[in-house]
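Data first, discussion second: the structure below is written as structure tokens.
The complex appears here without one of its protein chains, the remainder shown in place.
Entry: chain A
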Amino acid sequence: MKPRVSVHKFSSCDGCQLAFINAGPALLELAELVDIVHFAEAGPMDPDAPVDIAFVEGSISTQEEAVRIRRVRESARYLISIGACATAGGLQALRNFNAQGVGDWTRAIYARPEFIESLDTASAISAQVKVDLELWGCPVNAQQVFTAIRRLLFGALPFVDNEKVCQACKRQGIVCVLVTRGTPCLGPVTRTGCGAICPAFGRDCYGCFGPAENPNTAPLARRFQGLGLMPEDIARRFHFINSQAPGFLEEGLDWDQGTP
């Protein structure tokens, strides 16, 4: 019997599921190696079927999701969270900094706020249930997802890069945008996996893969101040896509009210 795989969506933009779908031929190849039993965006629907691997996209942002994630966990041998929303709460977790304000915002934004049912905070999957592997990124790198699946099919532990983006830059001969242009690049504290896409196009990394292993954010934040960024701008560098990730969360809070 082929291993069974599911792909679940929680609060998210669907971009990480698209990483599967955009993989094209690799997805067809995957479909021959495993049974994809649930993947609403691609067709198959059977959310409660027992699986060997459940991929989870999105954050826990509603009461319904907080219940549903437990069913996913119970039905899966391995649970792998994919993308910034699932691993760190994502962009929507910026509301966690003003949890009391969610009701006001809902009333200000929506014509019929009574239809909106959301929790005061958005949280990572690992805050709710045990997660076996986290694949970071906004969106996740499809190659990383397929490599993880391949290794699990071999019965081996998946290896996930946790070094800094700088090393991917240097290996590709990409010139440092911080050193040559003074742009506030988060590469020195951000996990690689994207292939250093932003610096390759001359712009600074904004940390969408979240903190690297051993991220020393404080001296980089001070460097950003030396480059002319105001404290609130420094806070926003860290409080963006992965605002709740350990390291980025604290550094952003340190600068939120002025120079620490």
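Simple rule for what comes next: contacts are C-beta pairs under 8 Å (C-beta built on N, C-alpha and C of every residue); 3 or more make two chains touch, one makes a residue touch a chain; residues count from 1.
Here is the rule we go by: contacts and distances are computed from a predicted model.
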Name of the absent chain as recorded in UniProt (options "4Fe-4S dicluster containing protein", "Protein YnjB", "Iron ABC transporter" or "Rhodanese domain-containing protein"): "4Fe-4S dicluster containing protein"
Among A:Cys16, A:Ala54, A:Ala122 or A:Val189, residue touching the chain not depicted: A:Val189
Residue in contact with the excluded chain [from A:Val67, A:Val175 or A:Met230]: A:Val175
Contact residue for the chain not shown (choose from A:Glu163, A:Asp233 or A:Glu250): A:Glu163
Chain not shown: contacting residue from A:Asn22, A:Gln63, A:Asn98 or A:Asn216: A:Asn216
Where the missing chain touches chain A, by residue: 26, 29-30, 33, 146-147, 149-151, 153-154, 159, 162-164, 166-167, 170-173, 175-176, 178-182, 185, 187-189, 202, 213-214, 216, 218-220, 222-223
